[in-house]
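The complex appears here minus one protein chain, its other protein chains still in place.
What follows is chain A.
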């Protein structure tokens, strides 16, 4: 049967191009996603400054947290801030066998004019020459400052003068070691140690300390790279899985179409003694040849596409550029396996149909259309709709706030698959419903278009399904994103009771805060620090793996939280205000133990219980307490509330005047909102990229399906022309059908996306309709219509170019 499959493939190349393109795209996308996943799993972050160190000793960035109160099971959770090590550990490390050099390093921000620099102690520069004295600095040669001159540097929010002792080829600034220790904001501790040793395996430093070697070393230097794996793995998994399921859809439908096209031929094979099994094997053989060819062609392009995607992620700020892209042979194997599997599944689906072809169809004058609603379709449709409904109920009943988006993605797929299963029926129904309106607008061609659509619902459904998928997925994903962004911006604005913000990249000094407080038109001033923390005792059932966002304030009137109990004015020293959502059975006056972002445990007295918006609960702490446990160790932002009657412009003006000469900048509310939105932007961007990928894929299948469906109707068009149709009428009829297909696809796609969006919006914003410009939807609709029209009219135009008699004689 295999050689017959090969012969058929060669003879009917055209009919199989669609399946090839679909499988090829699937293989490329899956290979790229697998490459991104490999990158995420490896998280290879080669060191830059620490390239000389054979090992890096750093604090453990994760700890084991109990999962629930009953069982002793724990899970590893990541800490959000840098876990520092005591400087004295250097001696312990030096005493280990094989160790020759140990250098403790600190990182802190300084700025030279407008240019931000990272500063370290001289020891970690490992440069020749004398160490800088206490009032000296070593600057990058690229800064253009002459040696021996005196420069103004912004350090810890103040301007200080240093003499330039040396310039180096490094991009960083270096201070005397003891000066750096003081300026780092956390004297006595270092960020990590670079170690030169013959025997990295012998570095045994106990719990709480990790020894990084090889490509892991860079993780200490670039802590933001740590999150890359956590972002890339789920992202690539979702994108790869989604495009694979779309691939199965597309390949199965193209194979099915090619089977239907040669139904008579297959029936003849059955009549002359081919068993259903042999026919199925033939279809599988054809499909596998296509799959192998497609995978082979994709082998070269997969890594290129993966690298390009990765480039987009790093330049968009979603992934740290310190992470290295890695696409070895494993992703290719995965892509090949997954594609062949997808092709195999599609062939089985198509073969299922082949097996049921009756041999008598070879003898019949015309093949009788069979019922499309097979038990398999019905069961799948019921399962999918059930799943979609269940997800909607879960979303409405359990989910709060932005997390609700996590159920929306799978919900779209479930609704889409469910509708695809019953699409012939739905197509027919919709065609009947559109009959009236269509007749009003067009004459005989419109009537014929609608009759064709109604009577060939199964064929038409093949074209409707991809349009439905594209419209559904695009609409759902884009509006989910815009709604999430809008909801987040809305809640940020609601939570923030500030009219201006003063920010300093090296911190805001107490002097600056004092000046701001006394500036004209200022009602309240609060330092603003954000981090994350875990409640470790007593056990909090409501706490997730990510802990709670923690907000450090010096004046709680800049926050919108409603106090349920206690008083936020008492938020000073070792105190905390808990959201009422925390399930800890403690109240005002009791203590809770927190593990702060840098892994330090602090027991704090509860001074207030506050009520916050569902899904946006956060812990409120004194700014000073929280700032000491962040990576930067500094408060970099100050919130300012205007006195009554003072407008934004006047406030900004007075703040600018008050902070003149200090290394800070004054912004209004929108500056903070924009900074907050920037965080969402990366997520949005990734989402749009995914949508683009999947929709592009679906678009190709729409064109494929329509082109295949139309070119095989050459004879039908020929007959119509012999029967008195002009060429223009045939084209108008084709356009009518294309428009109808677009209309049905858009209608169904909108319904599908609504199945996911509406529950989400109800939870996230309390409204039925998503936030976001209507123009996006209009663009999606216009694209779908244009696509369907082009794909319907162009092949009809080509098919009617030959004389009708020839077209009729050529047959099917």
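The working rule: a contact is a pair of C-beta atoms (placed from the backbone, for glycine too) under 8 Å apart; a residue touches a chain by one contact, two chains touch by 3 or more; residues count from 1.
The rule we apply is simple: contacts and distances are computed from a predicted model.
This figure omits one chain of the complex; the name its UniProt record holds, of "Simple sugar transport system permease protein", "ABC transporter ATP-binding protein", "NADH-quinone oxidoreductase subunit K" or "RNA polymerase sigma factor", is "ABC transporter ATP-binding protein".
The chain omitted from view is touched by exactly one of A:88, A:115, A:275 or A:544, namely A:275.
One of A:8, A:107, A:320 or A:765 touches the chain omitted from the figure, and that residue is A:8. For chain A, the residues touching the absent chain in the complete assembly are 4, 7-8, 10-12, 264-265, 268-278, 358-360, 362-363.
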